[in-house]
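For this depiction, one protein chain was excluded, whereas all remaining protein chains were kept in their positions.
And now, chain A:
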Amino acid sequence: MKETPLSNCERRFLLRAIEEKKRLDGRQTYDYRNIKISFGTDYGCCIVELGKTRVLGQVSCELVSPKLNRATEGILFFNLELSQMAAPAFEPGRQSDLLVKLNRLLERCLRNSKCIDTESLCVVAGEKVWQIRVDLHLLNHDGNIIDAASIAAIVALCHFRRPDVSVQGDEVTLYTLEERDPVPLSIHHMPICVSFAFFQQGTYLLVDPSEREERVMDGLLVIAMNKHREICTIQSSGGIMLLKDQVLRCSKIAGVKVVEITELIQKALENDQKVRKEGGKFGFAESMANQRITAFKMEKAPIDTSDVEEKAEEIISEAEPPSEVFLNLLSVSKPVLWTPGTAQIGEGIENSWGHLEDSEKEDEDEGGSDEATILDGMKMDTGVEVSNIGSQDAPIVLSDSEEEEMIILEPDKNPKKIRTQTISATQVKAPSKKPVKKRKKKRAAN
């Protein structure tokens, strides 16, 4: 769907409000929206909500051969997808610019900063290493995708547990989740992206822009930092020219924000770990708010299936028994080879088009189909469906038009009967020689 254009008055309104230090949702210039982190039942699954922007993250792992030039390091793979439910404008072919930009930024933030120890992912040097794959799905786009995505990625990586492996000489044993507890990844630090939106050629700045604010902004500055105030990535886009002290100021603000967000992440991870250890209920079902009117839960409900068997017996006994046609179909299901390249399985039904003029005939597909396989193992109450490939029964008359190829075998003398499900037995014809004919007609006048 095409994106709804932003009206001029809306744009003017937003810019005027920003000039007066006001934001649509009432936040201050440096305020972040509410961040909510919830975990799923499997390790490595989390949903991060930054205001209304929602990102789902999932980490998975696999044993693969390492890259040739990095034989002792594991492989990291990041993938951010802008789901079509996030915004009506996100269509498979249309989002490439934004998608590439976000993916590259995420990769630089997480891979180049070496926040994950890839050496610890090595199992057998040169042969087997862990490939960690982080899949992020944007579920709802309300601005500031990169922040939400970076938080989701790092939270999912911290939450993830990989299966335990042990190496004895040449033998590698991979333990399942039941045999040995899974092992967390070794993470050095947690880089978090903080976005700054600039308006009026760098005069005004907002932290954590919402979707409307992103639409009217002039440029975006993204700083990825960890809680030790180390800058992991910095990117300025949109063509705005920033002064040195502006960038320094932004990095100071980012430092403060990152510390707050990291605390929040740690708390969420600890809570989840506590709940899992104590054996309580965890997962998305528990994080759903109970009191909301739009949410509803139903507990386990027993189903009375005691009369199921009687009902089934009734239906089967009332249904018509499979007729002999069915059984005979099974017996004619063997393919019959007429000439090399021409075979027949079963028989088709009578041509219900009536007697056609030859010049109207087009390419026809001959051969019946194997009805028996369709009905394999199942009996339907309704009639046996018969494939409706027509078959020839009329005598062939050469037309005047030039033909490229024509093969005529013996025309069929006996008309075929349509097979239907009837209670009385129908005559079943032995497969007679069916003329197989393919005619390519030169379509001179079309």
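Here is the rule we go by: contacts are C-beta pairs under 8 Å (C-beta built on N, C-alpha and C of every residue); 3 or more make two chains touch, one makes a residue touch a chain; residues count from 1.
In this section, contacts and distances are computed from a predicted model.
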From "Acyl-[acyl-carrier-protein] hydrolase", "Mitochondrial import inner membrane translocase subunit", "Exoribonuclease phosphorolytic domain-containing protein" or "Syntaxin-18", the UniProt protein name for the chain not displayed is "Exoribonuclease phosphorolytic domain-containing protein"
Using the definition of touch stated at the top, determine which of A:68, A:295 or A:337 touches the missing chain. A:295
Pick from A:1, A:24, A:125 or A:248: which residue touches the chain that isn't shown? A:1
What does the interface between chain A and the hidden chain look like in terms of residue numbers? 1-2, 40-42, 45, 47, 52, 54, 56, 58, 60, 81, 83-88, 133, 135, 137, 139-142, 283-285, 288, 292-309, 311-313, 315-316, 377-379
